[in-house]
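Showing chain A:
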Amino acid sequence: MRLDDLRKEIEEKLNGLGAEVSSKDPNLIEVRVGRDKLVEAASKLREMGLDHVKAVTGIDYPKERFEVVYITSSYSDSLSHFLVNLRVSLPYDDPRIPSLVRVWPSVLYQEQEEKDLLGIEFEGNPRMEERLLLPDSYDGIPPLRKEFKVRVEGIDA
Partner candidate 1 sequence: MSLPDPDVLIFLASAVLALVSSALVILHRSIVYSAFFLSIVGIANAILFSLLGFPIIALFHLIVYVGAAVTFILFSLVMMREVPTVEPGLKVVTFSAFILTVLVLSRIFLSVGAQPSFYLEYKGLTSILIEKYWFALIVASLALATTLIEAITLARREV
Partner candidate 2 sequence: MEVYYYLILSAVLLSIGIYGIVSKRNVIRMLLSAEVIFNAALLSLLSLASLDSGYGPVGGALAVIAISLSAAEVGVIVSLAILMFRMRGTLDTYELRRFRG
Partner candidate 3 sequence: MDILKLLFEPYIFIPLVFPGLVAAFLLLLIIIWLERKIAAKVQLRYGPLYVFKPLGGVIQTIADLLRYLFQEPIVPREADKLAFLMTPVFLFGLAYLPVVAVPISPTYYAFRSDVSLLIVMALTTLAPIFTVLMGWSSNNKFSLIGGVREGYLVISYEIPMFLSAISMAILYKSLDLVEIAEAQKGLWGVILNPLAAINMLLLMYMSTSKFPFEIPEAESEIVAGPYTEYSGIIYGLVMGASYVKLYVLSLVYSILFLGGWNPLPINDPMVAGAMLFVKAFLLVALGAFLRAVYPRFRIDQAISIGWKIAFPLSLISVVISLLLIMGGVSLVVK
Partner candidate 4 sequence: MSLSRTVRHAKAILTGFKYLFAGPRLTLMYPDDIQELPEGYRGMIEYDWDSCIKCSLCAMVCPADAMKMYVSKEESEREGKVVKRPGINYTRCIFCGFCVDICPTDSLRFTKVHDVAYYTYEEQIYPPAEFSKGVPRPLYLREPRKVRAVLDERRGIRYEPARS
C-alpha cells in the first residue's frame, strides 16, 4: 500500500467528520479532528485496521491551546509501515478530552500519564483519579506544563 492510497482511504472513511488529513513522506499521515468528533474518528480508524496507539503526546502551548496527538499504527503487515497521527486541539482553560480507552485499550496508561504530568483530563478513562508517576502527595502544577520551571545553572561555577 502506498501512502497516498492510505490517505485517500482515510479521507473517505472520515468523510463528514470535519477531519483535515494531510500526509508527510515517507510514512506519516496527520489527521486533525475536533474534540467532539474524536471518538468517532478514532473508531473509524480502528475499523480500518489501525489497531494500537504507539504514543499519546500532549503538547502545551501556554495561554493558547493544548494539543493531544495519538500516534497510531497497526500490527498487520500491510499497514505496519505507516503511522497515523490523530491530532486534537483543546482550549487552554478547558483541557478535557474524551478518552479513547474504549477504542484502543492500549492508551490506558498513556492517557493517565498525560493527566498526571500535563493535567489534561481524559473523560472516561478509569484511572483519572490516580497518580501514575508522581508521588501520591504531589500537589502543584503539572510538571510538564511550560509554566513549571526547573532549576537551571549556567556554565559558570
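Note that in this section a residue touches a chain if its C-beta (ideal position, glycine included) is under 8 Å from a C-beta of that chain, and two chains touch if they have at least 3 such contacts; residues count from 1.
A quick word on the picks: all candidates are chains of the complex that A comes from, given by their letters.
This structure is a prediction, so every number in the text was calculated from the model and none was measured.
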Complex member in contact with chain A (any copy), out of 1, 2, 3 or 4: 4
Would you mind writing out the residues of chain A in touch with candidate 4 in their complex? 153, 155-157
